[in-house]
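Missing here: one protein chain of the complex. Every other protein chain is in place.
Then we have subunit A:
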Amino acid sequence: MDQLSHALHAAAADPPPTAIDLDQLIAGERRRTHNRYRFGAATGAAVLVAGAVAVPFALGGGSGHIAGTPPGCRTVYYEPGTVFPPTPESTPSTPPVNHGTSAPHSALPIDHSTSAPHSPSPGVSTAAVQPQEPIGPSPTFGTPPTDCDVLEELLDAALTDAVHRWLPDADMVNASVYDRPGLFHLDVDRSYLAYVQLGEAVLQVQVGASDAYTRGLCAYPWQSPSCEERLVPGAKLVKGGLPGKYGTTIEAVTAAKQDGTEVRLMLYPDIQNYYPGPYAPLPLTVDQLTAIAMDPGLTLFP
C-alpha cells in the first residue's frame, strides 16, 4: 500500500507552473455576479412592465397567457413568445423543445447502432404519422412556480419519497456534478434534471414544461415509430426500453401530465463505474418507474 502511495506521489511530482491566477479568478467571479444581478434587475423590471400590460388582458378573459420569468429563477423559464400553459386547441406547428438533448442524452449509455429511432436529431422525424390532434380531456393548470430553488427542494422531496416507496433502503446519491445537497438542478434547457445513483444503476429524472398532453407524446420526432401512448387518469404515458451499450437495457417512462408537466425517467446500468459488468438487475421495474413518474409531487405546479 505504501508502494502505491509512493508511486502516486512520484507520478504527480514536478508539476509545471500553474495557469491558475487566484486574483483573476476572484475578479472574474465578482464580475459575473455583478453582471448577473444587473441583468436580473433589468429583467425583473422588464417582467414587471410586461406583467402590468398583460394581466389586464388575461383577467379580461382574452386568449393570451402570461409567459414570464418566475421571480427568483436563475434562468429564464419559458421560451420567448411561448403560449403557456398550452390551450387544448393549440397545436404547435414546430416540434417542442427537446428537454433532453443536451446533458441527459449525451450521458446515456445508448447503443446508437440499434437505437436510431431515439436519435435526438430534431430534423429527422420518424413519427410523422403520429397523431397531432388533441387527445384526451382538457388539461388543467396549476399555479406557475414562483421560486426555482423552492421548486428544486419540492422536487427533491417528491422524488426521494417516490423512490423510497419502492426501495425503502435505497441510498439516493446525487450523481450529477453540482455541489448542492439536493438532487434536482435547473438545467440549461429550463427543465429540472436529476441524476441519482441507485446502487449500480443511474436514474435520470427530468421534469419540464410540455404541451405533450394535448398534442401527444408520440408526436416527438425522436420517439419510435412504434410508439404508443396510453391515457391514464391525469396523464399520458409512453413507456418501454431502449437498447443500451454492452447488451444493457435502458428502461424509459415518460408521463405528460394534465397540468402541463412532463416527467421523463430513464434507468440504466452505471456502465461508467461498473464496466465491463456483469451488471446487476435494474433496481426498479417499468411499472415502478411509471408510478414514480405519476407521483403528484413531481410537477412544475405544486
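Note that in this section contacts are C-beta pairs under 8 Å (C-beta built on N, C-alpha and C of every residue); 3 or more make two chains touch, one makes a residue touch a chain; residues count from 1.
Basically, contacts and distances are computed from a predicted model.
Choosing from "RNA polymerase sigma24 factor", "ABC-2 type transport system ATP-binding protein", "Sulfide dehydrogenase" or "Glycoside hydrolase family 2", the protein name stored in UniProt for the chain missing from the display reads "RNA polymerase sigma24 factor". Considering the complete assembly, subunit A touches the hidden chain via residues 1, 3-5, 7-12, 15-16, 18-20, 22-23, 25-26, 29, 103, 106-107, 171, 173-174, 176-179, 197, 272-275.
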